[in-house]
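Every protein chain but one is kept in place in this view of the complex.
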Amino acid sequence: MAGTIEQNLATQGITLHEPASPIANYVGFVRTGNLLFVSGQVCVNPEGKLIAKGKLGAGVSVEQGNAAARGCAINLLAQIKAALGDLDKVVRVVRLGGFVNSTPDFVDGPKVLNGASDLMVAAFGDKGRHARTTVGVASLPADAAVEVEGLFEVA
Amino acid sequence: MAGTIEQNLATQGITLHEPASPIANYVGFVRTGNLLFVSGQVCVNPEGKLIAKGKLGAGVSVEQGNAAARGCAINLLAQIKAALGDLDKVVRVVRLGGFVNSTPDFVDGPKVLNGASDLMVAAFGDKGRHARTTVGVASLPADAAVEVEGLFEVA
Partner (left out) sequence: MAGTIEQNLATQGITLHEPASPIANYVGFVRTGNLLFVSGQVCVNPEGKLIAKGKLGAGVSVEQGNAAARGCAINLLAQIKAALGDLDKVVRVVRLGGFVNSTPDFVDGPKVLNGASDLMVAAFGDKGRHARTTVGVASLPADAAVEVEGLFEVA
C-alpha cells in the first residue's frame, strides 16, 4: 500500500513509475548512513520522452523549463521510492543541484528550478524545503533542457 | 556577543549581514547531522548589488572575479551565522563548489575561486582548508559573475 506522501501526490495527479536503471557502471542512488544521494535526473517523462529538449534562451521558454524541472523532481521521487519502498521514510529534502541547459545570456535559471522546488514542497510540505544551487550549463545529456540531482535525509 | 571567529573577521573589516531569504520554495541552508549544506550564493554585497556582473573572459577580469568569489564566501558565512548563531561552531569547511560565469575560452577559474578559498582560511585558519571543485558555466542567475556553494562540518 502506498504511504501518505505517495497518496498525497496521487491526489495531485502524480503517480510514480519504476525508474529506468542506468545502462552503465553507475546506479540511480546510493545510501550512506542516513543520506541518500540520487543521480542527476534529466527531464524525461515516465515513457522516457524528453519533456523539454534544447536550451533556455533559445527555443525553450521559462514555462517549459519549469515544467521540465518538475519532471526531474518526479524522477527523483521515483528513485527514492525504488531505494526506500516508501516516500514516508524521507526525513528532509537536504539539497537539490539544478543544471539548466542555457544560452550564455539566459539568467532566469531560478525560475526554471522552482518547478522542482515546488514539487518537493507539494510532496513533503515543510520537510521538502531544501538548500539549492542553480547554474546554467553549456549542454546536457540527450539535449535535455534541465537536469536535477538530489540529496535526502532518510529514516 | 560575537564569537572569536566573527571578531577575527571584524579586525579584517568584514562584518556579516542578515542573509536574504530565498523568495521561493527553498532555503538558505539545511543541517543534517553534523553537516550544514548552504545553498549556492551569488556574488552580491550586503545591499544585494552584484559585485561583478557578466562573464570572465568578456568584461569581467580575474581580479574582479576574485573579489566576487570573496563576496560569495562572505555570503556563505552569513548563512552559517543565521544557521548556527555563531561561526565558532564550524568544525571544518568541508567543500566549496565554485561556478564561474565563463566564455568558452576562459580557463583561469581557479584563480577566481581563490578569492573564496582565501576568505575561508582568513576566517577559520587551517579548519578553513577545504575540498574544492571549480568549473566554468554558460550562465548564472542574474548574470552574476560567480556562484559558490558550501558544505560545513558543524558542532
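Think of it as A and B in the order they're written, each chain with its own count starting at 1.
Rule of thumb we're sticking to: contacts are C-beta pairs under 8 Å (C-beta built on N, C-alpha and C of every residue); 3 or more make two chains touch, one makes a residue touch a chain.
Quick caveat, the model's predicted, so the values are computed rather than measured.
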Option touching the unshown chain, where B:L16, B:A83 or B:L96 are the choices: B:L96
Contacts of chain A with the absent chain, listed as residue ranges: 22, 24-30, 32-33, 37-40, 55, 97, 99, 103-104, 137-143, 147, 149
Residue ranges of chain B at the interface with the undisplayed chain: 33-35, 57, 92-96, 100, 102-110, 114, 117-118, 120-121, 128-138, 151, 153
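Just so we're on the same page, only the chains that are shown with their structure count from here on.
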Inter-copy rotation, chain A to chain B, in degrees (Cα atoms; steps of 5): 120
Centre-of-Cα separation between chain B and chain A, whole angstrom: 25
